[in-house]
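Every protein chain of the complex appears in place save one, which is left out.
What follows is chain A.
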């Protein structure tokens, strides 16, 4: 029974189920479950079979933790162990997929070490990695 109605984006749902799609992959998925004439709503009846398939196929699984580490190291070739705040902002907003201002701010607030104004990515990874039990 629907009682209290609050809006959660489809992306949030999919991601919190353990999937780690890129924005592009997410848009494709949404296109699969949307109505012919997009109403802004997704119907559960349509969502369920598609999502079940995604989970069974283990699609969009997050890559292992050390891949994530290597990704940071690509952006930090001199292997300092950290990225400066400006570097992170630049890479997140100029490389990769579109990344909003707000996402950037939130990422920084959690990641940044206020004293050095830099992001020690090994620690950051440890925080972001959630065990999938």
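Going forward, a contact is a pair of C-beta atoms (placed from the backbone, for glycine too) under 8 Å apart; a residue touches a chain by one contact, two chains touch by 3 or more; residues count from 1.
Keep in mind that, in the parts below, contacts and distances are computed from a predicted model.
Protein name for the hidden chain, per its UniProt entry and selected from "Transmembrane protein 231", "Alpha-1,3-glucosyltransferase", "Serine/threonine-protein phosphatase" or "V-type proton ATPase subunit": "Serine/threonine-protein phosphatase".
Within the set A:52, A:100 or A:116, the residue that contacts the chain not displayed is A:100.
Contact between chain A and the absent chain runs through residues 1-9, 11-16, 19-23, 40-41, 62-63, 67-68, 70-72, 74-75, 77, 90-103, 106-107, 109-110, 127-128, 130, 133.
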